[in-house]
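Only one protein chain is missing from this complex, and each of the others stays in its spot.
After this line comes chain A, so read on.
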Amino acid sequence: MTTAHDHFTKPRPLTVLTHAAFLTGRLMRVLRRMPAFLVIGLVQPVIWLLLFGQLFSSVVDLPGFTHAGGGFLEFLTPGVVMMTALFASAWAGTTYLQDIDRGVMDRMLTSPASRGAMMIATMTYQAIQTLIQSVIIVIIAVAAGARFLGGVAGVGITLLAAVLLTLTFSALSNAVALLTRQQATLIAISQFTTLPLMFLSSAVMDLGLAPGWVGGVADYNPVEWAVVAARDSMGTHTDWTTVWVHLGRLAMAALVMGLLSTRAFRTYRKQA
């Protein structure tokens, strides 16, 4: 019965990516059938963008507000893009919870699909949603009168930063889902982390006008890294070193979080 054990070695990277593509395809079909979620997820950020953009348009005139790239709408847009990415990816674990609930998770776990492929698939699915939503937000901002001097390159960097932020937090959310298996816990942890992360960054306010400690904390906040990379690349006089350093940190965070979350499958198995 010991059939050709030598054929079965560790899954090759190619297999992992192929499996990830199949599993992403499954999730994308769901999105195509129920695009409403994508639209609903845009309601809040668009309100932020248009309402806050108008309401606080004069804060750029405050002494010490150092943003040089134009008005408050130009300042706010990268912040709103990152907020949208953050809030949406904090919910990413819901897909796992539904799969656990329906038994799909157990079927996948007894198939040859590797845990890495399963993690990559949900992260990719979330990243694609972020891409679509971010493009829509930028288009709405431009339609509302924003002018981004960084041009296409600036928008491209913004999208990249948003995707990396999404990968980081969707991996975290997946880990929480696997470890707790509770929707209520996932919601609570999402809410307790996303709002502070947002306000401990320059997403909606120049940190030059905030207390010093906020800026200190923000240096370690992935949301701030994404906002800085995006805002700097979208304005004039882009400091590319700053942009790449922040993107590099984000990429590291996404990688580390992805690997840690894949390890969470072990705990899931122990509790099975």
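One rule holds for everything that comes next: contacts are C-beta pairs under 8 Å (C-beta built on N, C-alpha and C of every residue); 3 or more make two chains touch, one makes a residue touch a chain; residues count from 1.
By our rule, contacts and distances are computed from a predicted model.
Colleague: Please identify the absent chain by the protein name in its UniProt record; candidates are "Nicotinate dehydrogenase subunit A", "Dihydroxyacetone kinase DhaL subunit", "ATP-binding cassette domain-containing protein" or "ABC transporter cysteine exporter CydCD".
Modeller: Listed in its UniProt record, the absent chain's protein name reads "ATP-binding cassette domain-containing protein".
Colleague: Among A:Met83, A:Leu97 or A:Ala113, choose the residue that contacts the chain missing from this document, as touch is defined above.
Modeller: A:Ala113
Colleague: Write the list of chain A residues that the hidden chain touches.
Modeller: Considering the whole complex, chain A reaches the absent chain at 1-3, 5, 8, 10-11, 19, 22-23, 25-26, 29-30, 33-34, 102-104, 106-114, 269-270, 272.
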